[in-house]
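Only a single protein chain was left out; the remaining protein chains are all shown in position.
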Amino acid sequence: MKAYGKIDWAFSAGRIPFHSNGEEPEMNSHDKISVLNTSEEDAIVEMLIFYEDQSPVGTYEIRVEAKRVRKIRFNDLIDPEAIQLDRNYSCLIQTSVPVVIQFSRMNTGQNQNAEMGGMAFPADT
Amino acid sequence: MKAYGKIDWAFSAGRIPFHSNGEEPEMNSHDKISVLNTSEEDAIVEMLIFYEDQSPVGTYEIRVEAKRVRKIRFNDLIDPEAIQLDRNYSCLIQTSVPVVIQFSRMNTGQNQNAEMGGMAFPADT
Amino acid sequence: MKAYGKIDWAFSAGRIPFHSNGEEPEMNSHDKISVLNTSEEDAIVEMLIFYEDQSPVGTYEIRVEAKRVRKIRFNDLIDPEAIQLDRNYSCLIQTSVPVVIQFSRMNTGQNQNAEMGGMAFPADT
Partner (left out) sequence: MKAYGKIDWAFSAGRIPFHSNGEEPEMNSHDKISVLNTSEEDAIVEMLIFYEDQSPVGTYEIRVEAKRVRKIRFNDLIDPEAIQLDRNYSCLIQTSVPVVIQFSRMNTGQNQNAEMGGMAFPADT
């Protein structure tokens, strides 16, 4: 099957809240992306994290198998270092084959209990 | 009237929750797409479902009449098999004429009571 | 100033709920679009409403002045006829000059109290 999607993606409004309520890990506050790889070969997904007041951190690398979807929780990214909590960050995502990426956030802390969704942005210029 | 939209669509962050509260079927947790067919001919909508740990399942086929909209609940898709609950999935959608597709989710289970919306992604490469 | 945006837009997941709570009209359940006209001339906005089980209804026509934004609540559209409540509908929007259109929904009925937002889809083929 053809590889649908794009190879460059980005989202800018990342933030993993410090406070969290509910059952773990289902209701834990998190940012996540879902990566759909329709192609016949595995996709190497490289992510670079941008912050407000320090140099970018990365590359975080994840493999998404051929003809599979994979959900990546940013809370789980620890190599080269964990994403910092309660700080604004952005993410640039580059893949070896075209994929479709959707971004969503679960926020269960404080007064909030919301799931926010949106597409990551195909970041071609 | 002209056929507005695209013929290739995808969303990657599908998940039908197991838990659900409220009146049936209005408030049942579900993923759904709305398909607008502005053209003068019926649209054949073919959907392929991708999972994290097994081969894609499909093709699910739905007809959307000329100059009509149709809402498709993924809970209702049973042929060739029901979408698996509480598992991440993605969907590739291909149509015989250009259409406009919007994805939304109603989640009424556990601590959540949210409607999340977003466009499906026009999946051209 | 240049006219930014597109002349063809569409959204497919319209639905005006019958039930509504809260202060009127601020918290009334509604679907709405915001139309930004950055150009030097007024924009004529023509809307056509598609349903699941009847022919399209329209054209609804609205004027958006030059260098202004205008919020259009679908509850308020009555000419040629009111949008039907509790029924799925889609909307095709065509404008005389390029505009930027955003769609959002306020649902205050039943168990819900959510604002759902998203871009309308630039419906070029």
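The letters A, B and C name the chains in turn, as written, and every chain counts its residues from 1.
Here is the rule we use: contacts are C-beta pairs under 8 Å (C-beta built on N, C-alpha and C of every residue); 3 or more make two chains touch, one makes a residue touch a chain.
Owing to the predicted nature of the structure, the values given are computational and were not obtained by experimental measurement.
Peer 1: List the neighbours, among the chains on screen, of the chain that has been left out.
Peer 2: A, C
Peer 1: In the whole complex, not just what's shown, which of A:Y4, A:Y60 or A:Y89 touches the removed chain?
Peer 2: Result: among the candidates, A:Y89 touches the missing chain.
Peer 1: Mind listing the chain A residues that contact the chain we can't see here?
Peer 2: Chain A touches the missing chain through residues 8, 10-14, 50-53, 55-56, 88-90, 92, 105, 107, 110-114, 116-119, 121, 123-125.
Peer 1: Could I get the residues of chain C that touch the absent chain, sorted low to high?
Peer 2: Chain C touches the chain not shown through residues 2-6, 21-23, 26-27, 34-36, 38, 67-71, 98, 100-102, 104, 108, 113-119.
Operating definition for what follows: only the chains that are shown with their structure count from here on.
Peer 1: Once you draw an edge for every pair of touching chains, what topology comes out, line, ring, star, complete or other?
Peer 2: Per interface graph, the chains form a line.
Peer 1: Using CA atom averages as chain centres, what separation in Å is found between chain B and chain C?
Peer 2: 22
Peer 1: If you average the CA atoms of chain A and of chain C, how far apart do the two points sit, in angstrom?
Peer 2: Their C-alpha centroids are separated by 31 Å.
Peer 1: Could you list the positions in chain B whose residues touch two or more of the other chains?
Peer 2: Only 113-114, 116-119 qualify.
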